[in-house]
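With one protein chain withheld, the remaining protein chains of the complex are depicted in position.
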Amino acid sequence: MTLPWWNWHGTALPDMKGAVSITIPSHPKYLSVVRALTSRMAELADMPGPEVDKIRLAVDEACSNVIKYAYKGDTGRKIVVKFRVIRTGFEVVIEDTGEKTDPSFIAGRDLDDVRPGGLGIHLIKRAFDVFGFDEKKKKGNRLRLIRYKRGNNEN
Amino acid sequence: MTLPWWNWHGTALPDMKGAVSITIPSHPKYLSVVRALTSRMAELADMPGPEVDKIRLAVDEACSNVIKYAYKGDTGRKIVVKFRVIRTGFEVVIEDTGEKTDPSFIAGRDLDDVRPGGLGIHLIKRAFDVFGFDEKKKKGNRLRLIRYKRGNNEN
Amino acid sequence: MKIEISDHKGKKVMALSGEIDMHESPYLRKELMALVGKKTTPLVVDFQAVSYIDSSGIATFVEGLKGMMAFGGKLQLVSIPAGIMEIFSFSKLDKVFEIHGSVDDALNS
Partner (left out) sequence: MKIEISDHKGKKVMALSGEIDMHESPYLRKELMALVGKKTTPLVVDFQAVSYIDSSGIATFVEGLKGMMAFGGKLQLVSIPAGIMEIFSFSKLDKVFEIHGSVDDALNS
């Protein structure tokens, strides 16, 4: 489900106060650093263990896509990842200053069509309930991901 | 050994390009986040296993001191920790916007004088070769820590 | 990630350990496609010590499988930890790869 930027919770934008923010160079060797941080933050947000693993993978995939598509493999740029524990769940925002992404071009492959690639977007969208690009960002991209808490019997 | 700011390597200041930087609220619950990141970065800097543990503890102690002394327990401020893998070792810079630290007041206790407290500075200085405050920072503090690589038979 | 290749009575086993991500998968791709290029079959890949895999790692195995199929070779994935198996199932690749419980199961298959 992709919601418009102004309608994440149906109400105002949550501010990023209390957020943890990391800046890494756009080099794949720093992805393990983002993963370590993502796990720790998802744990602080009380996400259950199997969800922590899915969230870690999803954030890794989103950062990999920034390196591949927004920066076209340039390893000397910057990626900013912000984490925020919110009342309703866990929010991750990923920012770059690379080429603007056209959200309508983002689509995973049909999972029955077996070929290399096209999995990352599926892995991001299964971990997060909200997947949306901030249309108001002038230069580069800001991807906002939100995972809501589930009730006891939901998934 | 505390070197003056302009003389870390005897030469120019290294820039922080290629650095990883994290911003956390000055609340103790985020210390575990900094520890996870510190370990991962020390590993990327090829520090040996037991050194990674000492470095992790040292950075934790330095951030705890920022919360206790620069921010006097205020948990709503910001701490920035920057990590950089340099040719000669591993560098960590810790910044706050709190009360200026007078380096001459910083001293661990005599280890033979058993009492609670006074250990943190010792734990920081045994992990890092350089421990120094940037006197040029206008507001708040910037503590720079450097751990040099050892030859095979050194410690 | 570490790669160790060993010989079990003439059959090759590629044992992987650690994390397979976008940083590591080019190295995996090189080693895997070299074996595929030499028409090494069957090739058993042991996942037991793999702690993490992302979509670039998965894509590398899909590419390896396609290379194998081109000459009728066999790629066998074994000892896949539960958390990683879950990614193969989610992406419907558990139906596409030949998967065994252990190196021995694959060698005796």
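First chain written, first letter: the chains are A, B and C, and each begins at residue 1.
Please note the rule applied: contacts are C-beta pairs under 8 Å (C-beta built on N, C-alpha and C of every residue); 3 or more make two chains touch, one makes a residue touch a chain.
Quantities reported herein were computed from a predicted structural model and do not represent experimental measurements.
Taking every chain of the complex into account, the omitted one touches B. Listed here are the chain B residues that touch the chain not shown: 27-29, 31-32, 35, 50, 53, 57, 60-61, 64, 67, 111-112, 114-117, 119-120, 122-123, 126.
To be clear about the criterion, only the chains that are shown with their structure count from here on.
Each chain gets one centre point, the mean of its Cα atoms, and the points for chain B and chain C are 42 Å apart.
Counting partners per residue, chain C has no residue that reaches two or more other chains. Among the residues of chain A, those touching two or more other chains are numbered 29, 32.
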